[in-house]
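Shown here: the complex without one of its protein chains, the others still in place.
All chains are identified by letter, namely A, B and C, in their written order; residue positions are counted from 1 within each chain.
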Amino acid sequence: MNSPGMTSARTKPAPLNKKDTRETPDLSVEIAGYRFKNPIWTASGTCGYGEELDTVFDLNRLGAIVTKSITRQPRPGHPPPRCSEESGGMLNAIGLANVGVDNYIAEKLSFLDGYRIGVIVNVAGFSFQEYIEVCSMLADCPRADMIELNISCPNISSGGIEFGDNAKEVERVVSAVKKVFPRPIIPKLSPNVTDIAEIARGAEAGGADAISLINTLIGMTVNIETRRPTLSNNRGGLSGPAIKPIALSMVNRVYESVRVPVIGIGGAMNCRDVIEFMLCGASAVQLGTALFLQPDLPVIVERELKKYLKKQKLDTVTELIGKLEKY
Amino acid sequence: MNSPGMTSARTKPAPLNKKDTRETPDLSVEIAGYRFKNPIWTASGTCGYGEELDTVFDLNRLGAIVTKSITRQPRPGHPPPRCSEESGGMLNAIGLANVGVDNYIAEKLSFLDGYRIGVIVNVAGFSFQEYIEVCSMLADCPRADMIELNISCPNISSGGIEFGDNAKEVERVVSAVKKVFPRPIIPKLSPNVTDIAEIARGAEAGGADAISLINTLIGMTVNIETRRPTLSNNRGGLSGPAIKPIALSMVNRVYESVRVPVIGIGGAMNCRDVIEFMLCGASAVQLGTALFLQPDLPVIVERELKKYLKKQKLDTVTELIGKLEKY
Amino acid sequence: MKPIISHEVFLTSRRDLKNDHLLLGFGPFPGAASIKPGQFVHIGFRNPLAFYRRAFSIAGVNTVKREIEIILKVIGRGSYQLSQLRAGEGVNFLGPLGNPFVLPGKRQTALMVAGGVGYPPLLFLAMHMIERGYDPKNIVFFYGGRSSEDIVDRARIRKLGVRFLPATQNGSFGERGMITALLKRFLSTPGTAGSGENVIFACGPEGLLEAVDRIAAEFETPGQLALEAPMPCGFGICLGCVVPLKSGGFARVCKEGPVFDTGTLAL
Partner (left out) sequence: MKPIISHEVFLTSRRDLKNDHLLLGFGPFPGAASIKPGQFVHIGFRNPLAFYRRAFSIAGVNTVKREIEIILKVIGRGSYQLSQLRAGEGVNFLGPLGNPFVLPGKRQTALMVAGGVGYPPLLFLAMHMIERGYDPKNIVFFYGGRSSEDIVDRARIRKLGVRFLPATQNGSFGERGMITALLKRFLSTPGTAGSGENVIFACGPEGLLEAVDRIAAEFETPGQLALEAPMPCGFGICLGCVVPLKSGGFARVCKEGPVFDTGTLAL
């Protein structure tokens, strides 16, 4: 595996005999046969394609970046207002605005070439065909270390029901893209379901190498002066600290329901939150909305995570994963 | 109908020829053939059986009180910690602590006798039989104007899946209690489902006279020092302003999917929020967690609601219901 | 049921005690005169930094000015926000809430056992008793902390004329060791208890209350414990602040407490 900053473990995990030369505490985590220098990632749609964030801190400090969802064709996204400020969070209906996979490969992916971080390309689609096309185009891009599959998209051909709402559909789409993309696939689950564990098992059955969750919760608010929704799309996705308890609960459910690694997402605002996610079972944690408020948060979390591990006398961050002591 | 403070409309709505003597703006709303003096209700589990709240403000100011869930037998509830403070809300796992229906009828319901407000008795159960038993015991209590059916309870006999997770189950339990309770039944929906509209249609098919939503969202948080969940029950229900956008979206979905009135619940903290719920389709709004922070909130909302209606030159609060202008 | 007063009050005085402790006065509070030691107020802010209100024991009342005092240690969001209040700024007081301490007989010796920031309700209790003609010599004020820093407000305690028995875990002030060890030694030493029987009043961290509960049983001494618990509502409607009872079931700290008799709780 030739992506800089990561050690392939397709054949077998890289020999860890250099353990003594590693920093203590060791923040690195292994996911789907790859070693990431730390479990602090950025979430799709909250870090663009990386350029802007790199002006705030050196992206090399990240374990991985998950880039904004891309689709087959460029999409302008929804008209404004696209976002609305809420108690403890925000609603967004950006509308999957993105440059399209061609431009992404030509212009955006190359920007990340020089960085020694994991590059996880988030892919969205409105049909099976679209997912397959985009993923197969990425197959030949070595810098696309993994794909995160955004399945919180309406499946146009099945009447607009979201892919992520149904375990069988999730299994089908995951196994389809597994055939065209040779590296790990991480389906990203929607929280707007009755039984997240069932969906996760569907993803695993389809061949998911890891599972990330949660995407945003469907929400709406109203401007009582104009009587209109606060978003042009009427509904949007709720993110931020408001959803953290929901995310933690779902991460823990999924951790207990599948064998593949889990990536935690949802309202993490500081190092304590990252630790909560890891204790609930996350092998890595994506910072999302928090980046809007504190763009250099990943660097701060890295520093505080080391402090916490030292205080807890733990040598490696992996000792946190799933170590919740339930009642 | 002999409950004080309300006009029965079982036969036909009370003649409204006294309209001119009504206050302007008129806050009264009609739901399931009953007229409530205003749409400001208190939510089950957040106002006890009414006694404590009555020491803060005169309960007669309410449109209705929805009392704490009762079950067949008294329940002590879960051991502490039962609640945890979160960003923009709280988690609770009280564990349906209640005095049991016998004591409820003997001691608690009578306290509300003198009040000219709607009394809605929230009933929970762990089996069909339990719901039916409790509801039929309440049939003979005229002060129990309506029953709100808390279907966010695990159905022990079907392996613990919640009643509220499945439209068919909801239909079954609603139609069963309709047979034993002669007055309106309001199923209270759980938000932890893929398709709230489907559940609502199930409730309507079962004969629901109105539908209330939402109950709390399942969540969990962790104390990173002790590595234990913050609740003895591990998981709990998230309430408060954090969930308001989710609640509004679901209320609006249900409003558009059924013909019976909808009662909005979830994170309403002030008059603006109450108006948002009504614009989304709620005929009444229950104040829940907000009562912990500001116990006299109902009185304040009543005053501000009148002001808003005057400013908007509306004669009656019913003109708000569902008047959202979607994009 | 007694009415719960929800009342806008304003910061009227502020004194920095050491080690991040603050004494804050608020008024006007119409019900001030009827407040009893052990009761608390649940404080709400217009723009709260935290979600819940925050409960504080009443640490004193000025019935003439109709003011209430609280003593707090700055720990997290709620206490920080209080510490940032400026003179004249308002907060909402819900209270007085909870059941007060039951006063001892005039000839009994009151053994007050304070741990850290648990001392304010006991200080109020001592002042209250003395105002009502109790002999300060019949009050023994045990006050424990980790180090000298934790034992604040010493001058006011001494001024009361009570017997002041501090202890710190590192020995930097008073006796070295746990305050409960000192209590135990006191109860074991014949003669020290004064003429009457003893009654224990305790407030402090969980460990302290547990130990006092055990000691009270061991020495067959009646006692009252003032508990703390996270309080979503503070006045009995949420059932969120419960503590398990020895007799089974639970009691609400805010409503059946915060003062409980020793021997009744399953600590």
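Keep this in mind: contacts are C-beta pairs under 8 Å (C-beta built on N, C-alpha and C of every residue); 3 or more make two chains touch, one makes a residue touch a chain.
Remember, it's a predicted structure, so these values are computed and weren't measured experimentally.
Touch, as defined at the top, links the missing chain to these shown chains in the whole complex: A, C. From the options A:P76, A:G114 or A:G159, the residue with contact to the chain not on display is A:P76. Set against the missing chain, the residues A:A106, A:I156 or A:L293 yield one that touches it, A:L293.
Within the full complex, the residue among A:V56, A:I161, A:A176 or A:A197 touching the omitted chain is A:V56. If you put the hidden chain back, the residue from A:P39, A:G88, A:G206 or A:P261 that touches it is A:G88. Mapped onto chain A, the interface with the missing chain covers residues 45-48, 51-56, 68, 76-77, 79-90, 92, 94, 97, 240, 289, 291-296.
Mapped onto chain C, the interface with the missing chain covers residues 47, 49, 77, 80-81.
Assume only the chains that are shown with their structure count from here on.
Chain closest to the overall centre, judged by the mean of its C-alpha atoms against the mean of all protein C-alpha atoms: B.
Spacing of chain A relative to chain C, judged by their CA centroids, is 48 angstrom. Counting only residues that touch two or more partner chains, chain C has none. Residue numbers of chain B whose C-beta contacts span two or more other chains: 86-89.
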